[in-house]
Every structure is written in structure tokens, then in C-alpha cells.
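One chain of protein is taken out of this complex; the other chains stay put.
Letters A and B mark the chains as written, and numbering starts fresh at 1 in each.
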Amino acid sequence: MNVRLQMAMVFHLDKCIGCHTCSIACKNVWTDRRGAEYMWWNNVETKPGTGYPTAWEDQDRYRGGWVQGSDGKLRLRGFSKGGTLESIFHQPYLPTIDDYYEPFTYRYQDLFDTPEGADQPTARPVSMITGKPIDIQAGPNWDDDLGGSPVYAENDPNLTHVSEEDKRLLFELERMTFFYVPRICNHCLNPSCVAACPSGAIYKRGEDGVVLINQEACRGWRFCVTACPYKKSYYNWSTGKSEKCILCFPRIETGQAPACFHSCVGRIRYFGGLLYDADKLPAAASVPEGELVDAHRGIILNPNDPAVVAGARKNGLGPDVIEACRRSPVYQYVIDWKLALPLHAEFRTIPMLFYVPPLMPVMATVENGAYDTTETGLFGVVDNMRLPITYLARLFSAGNEGHVRYALKKQIAVRAHRRMVTVGDLDRDAVTSMMQEVGADAAELDAIYRLTSLPTEKERYVIPPSHREEAEQMLKTDVLRAKGETGFGFLERPVRGT
Amino acid sequence: MVFTIDTLLFQVLPYVPVALFIIEAIRRYRQRPFSYSSLSSQFLEGDRLFIGSVPWHYGILFVLGGHLFAFLFPRELIAFGSVPWRLLILEVTALIGGLVSLIGLVELTIRRLTRDRIRAVTNVMDLVVLGVLLTQVGLGVYIALTMRWGSMWFATIMAPYLKSVVLLQPNVDLVSVLPWVIKLHIVGAYVFLAILPYSRLVHMLVWPVHYLFRRPQVVIWNAEPGSLRSTGEPERGG
Partner (left out) sequence: MTDRMNALLRTAVVVGSVVLMQGTSRAQDAADPTGALFEKQCYSCHNIGSGKKKGPDLKGILQRRDRAWLHKFIASPKSMKASGDKIAVGLFREFAPEEMPDQMLTPLQIEDFLNFIDKVTKSGKVFVPQSGQLSRPVRPGDIEAGYAYFTGKKKLAAGGPACISCHSVQGVTPLGGGTLGLDLTQANARYTNIELASILKAPAFPTMSRLFANNPLTDEEVVQVFAYLQSTKTRTPDPGRSAFAFVLIGMAGTVACLGLMNFRWRARLRTGVRKDFVAQAVERHRKNLRSADHSHRAGRDA
């Protein structure tokens, strides 16, 4: 057993209101720079929709992630090592900026400088690349709230497994529904961007599992952009380097939640440590698609298990770190309650960002033109949701409908249980049978209710101490020199080379 | 010894770019590692880049490889070209390499000058690089077409000259009698070498061949695993 610590995340989609505050927080802190204007390390997408960049989930086009060969071994979907060097002069599956959007601003000054005339002055949109006027074709959330559905929502790659009849119903005006999926880098355990980087510039930090791109080693070959199935590695067209979410490591090293977590108004985000067994990689990603979620969970270790604790201590994880992992909300959602599921486990990167599938927006059915939210059928609604279960299973459990159904039923059970407790209008036997079906007792449902609805900030973000003071001491370089350099930012300005 | 323009160009000049190249490339790699990048513009424009970049790179790699081979193994090359049909294959493939790279380069130049987005990421040095490369490849193709058979006389004239340069005993006599077009091509090669460390061309020095030999995953520890966080006491409360 090789116990390592991974900073992991849970996004509770039932609580997300799609306000994009997280995106803006991230943008303001990290990507408000030339060449990075188009990047949204954190973005929020409407589902069904094609997302950002357009149709990023369609790996037939973009060739991201891993596939399992006939010999059972994993290989990158995009390129073999030789194929990487062969395709290095023009990368065939690289999305271009038009698949994201051309960043733009407006000539606001024109509003002031325009001489008096018959017409109102206008602020023309200009490209932030060329500085010339453009017709805006797209934006980072162009298909928000199903905008432009004939172009975007209907092309959602997850709809390929949905029957024609369901698709027709889905886009019927009265039944139309959507939910939001905020996305950041998943800081995967089996990252394909790392494996695809020809320069070896991308690495996973041993201490907390944050995946980073060494800007001084990156040569702009762009294979990480293609290899990341989530398209969360971005090419900075100005500096000629790729960049990605850094999980605000300067913040988490000092015990603060990343900016997007910190700013989330819906409080949908949970952040905590997970212990995992590095020896089980990449075997955990080399199982049939339907078993991926189970294999995924199987790699995560129980921080209360004495053997795990001993392994963790052996690998230098301090008691305070292990203690933090025991209180990790992520462990509760993913392992204890099995509510949170990985996004697109079939990409086989073992993402460390988990989603609680949304219940609320998809639950209500339309009966005679009126919304029916009575839950009289109790679990019956799960299979009559406005969004087909096949669709959610495509997103969150690699097509295994059982996992999604379980997570939804458990959420309904929580509601039924709480309604019984607080309102008392539900039949106790019916609720008990629901609880038995999802295998949860009242205490567990109460705990879910509490962490979902009433968590404090300290319960949502349990950040194991980084012990930077020790890390600094252990660095093989001169500590005093490190001290002298810290806080001075880049020693070389991050500008485009010639 | 009479000091002529040839002496300057082919005896003294070669050592300036070589020295510049070695010193500056290393200095830049050590002091400004951030500036080493392919500076790819595919992200801003992909379709036209394919038409230009792929032929250009494959063509020029083939042609440069041919020059290198002829320099390192002139005898073997002459032996191979001694049968007419083999000589023709050699020359025709070399010409194809040259034409393919020239077409790619012309396409890349047009793209760079006409596309607004690409112009936004073009600096003066990029234009210098394009100018030098266009001159070099254009001259090369012209020489291949009109001064045949390049593979043979390269092996008999240029290979000994380059060898003499490498051995620090430059023999100008060999090249001084060549037509000025060929001389210009040689001088162009030295200019190319001289601007290489100052331009985006440095990306060819960091061509990631080591990728073939590394393990897929990279994990970096700030300190030795196991030596860290052994002292922290459990935090209580919270």
C-alpha cells in the first residue's frame, strides 16, 4: 500500500444556481492577462449543452483521455508516443480559439469621444487578440440557460445514448429543463495531460496531488490541451505556454479554500483531503466502463483504518493530516454516502472532482399543464424525470444507471425523511421502506441533510495543513535563498519569447 | 596569404555564428527558460497552418538530414550515387524535399502576413527568420535545379570544406571557386545559425525526443517522500 494525499472536491449540483461567481473570482485572480482572456479555469455550463469549449465531451473529435486497449492496458486516445512526435508540427485534434470564443471588449471611449450627431454613440466590440472590430460569434457561456439550443443543446454529446423519443420529449417546450455544471480542473489521479506532455513539464505534486504545469519547462507543444478530456488545460497564445487551474495552491498551502470555492454563493462546493492507494494505479482505471465508478471508489482509502493510518505515517503524512482526512466532507459524500459521482469516469483519468447529481430541477413532472412536485410516487419520479436517467448516467457514472439512480433515490429519501420529521405528513412505513431500499438509517440521512443544507465554512472546507515550514526546510536548495526569493514573483517576466 | 572577401566569409565568419549559437543558446536556456517555446499559432488559426507547417517541417527536416548525411558520410553517398538510377532517386527525393518545404514556407509566410490574428503574435524577429529561411530554401531549390548534382559535388567539395571548418583549419580554396549562388547559400547557413539563439527557432533545440523514454506519469515532491509532516500533532476542534 502506497498511501498518498489528494485534495479532492465535491460540487453539489442540486444547489448550483448558475451565477458564475466562481468563474469571475477565478478570472480576477488568475486569468485577467493577455493571452489568457479566453481562459476560464473555472467555468459553469448549462446541461444539456455543448459546454466550453464547444462539445468538449465529444472525444471522437477531440481525442482526449484514455482508452483501454484489447490487451487491457490503457493508452492515450489521442496519440502514441511516436504519434506525438509525428503530429507535433500540426496537432490534428487541437480545438482552436473559435471553439472557445474570441475574447472581446468594447470601445467604451467612443461613447465619450463621439461628436454630437443624430445617432446615439455606440461602443463597438473589438477583438482582444487583434484589437480590431469584430462581430461577436460566441462567448464563454454562450449557451447559458439553453440559449441557442438548436446549435448547442441539441449537439450535447451525452444525448447520443438517449432514445429519439426521449430526445423529442426533452426538447418539448413544456418539458424543457436544464441544470448547471461548474467545472474546474479535476486534478486527476491518472492525468492524461501529464502523460501526453512531450516536454514532461506537467506534474502532479506528491504532497497534495495538485496538477501543475511548469511554465519554464513548457514548450507549447499543446498536447495537454488535446489529451485533457475535460479541456481544462489551456494554451496561452501570447506567451506560447499552456496553463491550467492550479487549485489556488498558494491559498490551500495557507489553509484557505481556492478562490472559486471561497466565493461560491450557493455553497455548493466541498473541499477536503482523500487518502488513496497509489499502487492501485492505473489498474483502477483499467476496468470495464460500468465498473469504473466502483473501481474509482475502491482506490480511496478509509482514514480510520489502522493499516491505512500506518501506511500514511510511513509516507510522511502527519497525524494532523490524517485527522483532516477523517473530517473530509469529500470522503463522506463519495465513500460514506455514495452520493457524489465523478464526471465522465469513462475518460479513465480518475478525476478528483465529484458531483452530486441534481434532483430538484429534473424531478418535477408536468401533469395537465401544472407542475407536480408532490413526491406522492416517492421513488417513482426517478424514472419519470424530465431528464432521462440515461443522460445523467452518461455524465456521472460512465453509463452505469444504478449509481445515478441510487444517488437520486437517496436524495429523495433524505427529503422524505426530513419531511416526515418536520412536517409529518408522510407515511412512516413508506419512508422506512425507502430508507431500507437505499440502505441508510435516520442518522445518516440527517447527516446528509445537515452537510447539504446547513454546513459551516469549516465543515465545507477541511484543508489538511501543508506544513510549508517543513517543506521549505526539506528543500535541497539553500533555505535562506528560498526565503530571499519568496514573494518576488517571476524572476523572468512571463512574456512571449522571440 | 591574400585576404579576400572569401577569406572573411568562409574562414572567419563561420566561427562567429557557431560561437554565438553555442554560447547564446545555453545562456538563454539557463537564464530565460520561459522564453523557450514553439510559440505555436495553431490555436489562433489551424487550417492554413496545416497546409504550411506540416510540409515545411517534414520537408526541411528531410533536407537538413540530407545535408548532414552528406557531410558525415560523403564517401558512402558518392558510392550510393554512382549508379545512375540511384543518383536520380537521390536527387529527385532531395528536390521533392526542397520543394515541399518551400511550398510550406511560402504558405506559412502568406498566412503570417495576411491573417490579423497571426499578425498580432508576429514580431520583427519572426519576419527576419522568415526572410532568412525563404532565402535559404529558395536558393537551395534553385541550386538543386540548376547546379546538379548537388549530392555529388556537395560530397566532394562542401563536405571537405565543412570538415576543414570543424577541424579549425578552414580551407577556403575549396569554396572560393564555386558560383556566387552557392556561396550565398553557405553564408545564409551561417546567418541562420547566428540568429537561431535569438529567435523562436530555439524550439528546434528542445524537440522532445526524451518523451519516448519517460514514464507516463510525473510526480514531484517538494521534499523526499516520507521525510515530511512527521511531527504535526492532530488539530483538535474545528
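The rule is short, and it goes like this: a contact is a pair of C-beta atoms (placed from the backbone, for glycine too) under 8 Å apart; a residue touches a chain by one contact, two chains touch by 3 or more.
What you are looking at is a predicted structure, and each value in this text was computed from that prediction instead of being measured.
> Which chains here would be touched by the one that got left out?
Computed over the complete complex, the missing chain touches A, B.
> Could you tell me which of A:152, A:237, A:276 or A:391 touches the chain that is not displayed?
Going through A:152, A:237, A:276 or A:391 one by one, A:152 is the residue touching the chain not shown.
> Would you mind spotting which of B:6, B:24 or B:91 touches the chain that isn't drawn?
B:91
> Of B:20, B:61 or B:99, which one is in contact with the hidden chain?
Of all options in B:20, B:61 or B:99, contact with the hidden chain holds for B:99.
> Could you list which residues of subunit B touch the chain missing from the display?
46-47, 50, 54-55, 58-59, 78-79, 81-85, 87-88, 91-93, 95-96, 99-100, 103, 145-149, 152-153, 155-157, 173-174, 177-179
> Can you list where subunit A touches the absent chain?
50, 53-55, 58, 61-62, 87, 90, 92-96, 98-99, 137-138, 150-152, 155
Going forward, only the chains that are shown with their structure count from here on.
> Between subunit A and subunit B, tell me the centre distance in angstrom, where each centre is the average of that chain's C-alpha atoms.
42
> With touch defined as at the start, can you tell me which subunit A residues reach subunit B in the complex?
So the residues of subunit A in touch with subunit B come to 81-82, 84-85, 88-92, 94, 96-97, 127, 129-132, 190-191, 194-195, 197-200, 202-207, 215-222, 225, 235, 237-241, 281, 313-324, 327, 458, 462, 465, 467, 470-471, 474-475, 490, 492-494, 496-498.
> Okay, in this complex, where on subunit B does subunit A touch?
Interface residues on subunit B, with respect to subunit A: 31-46, 49-50, 53-54, 56-58, 116-117, 119-121, 123, 125-126, 198-200, 202-203, 206-212, 214, 216-235, 238.
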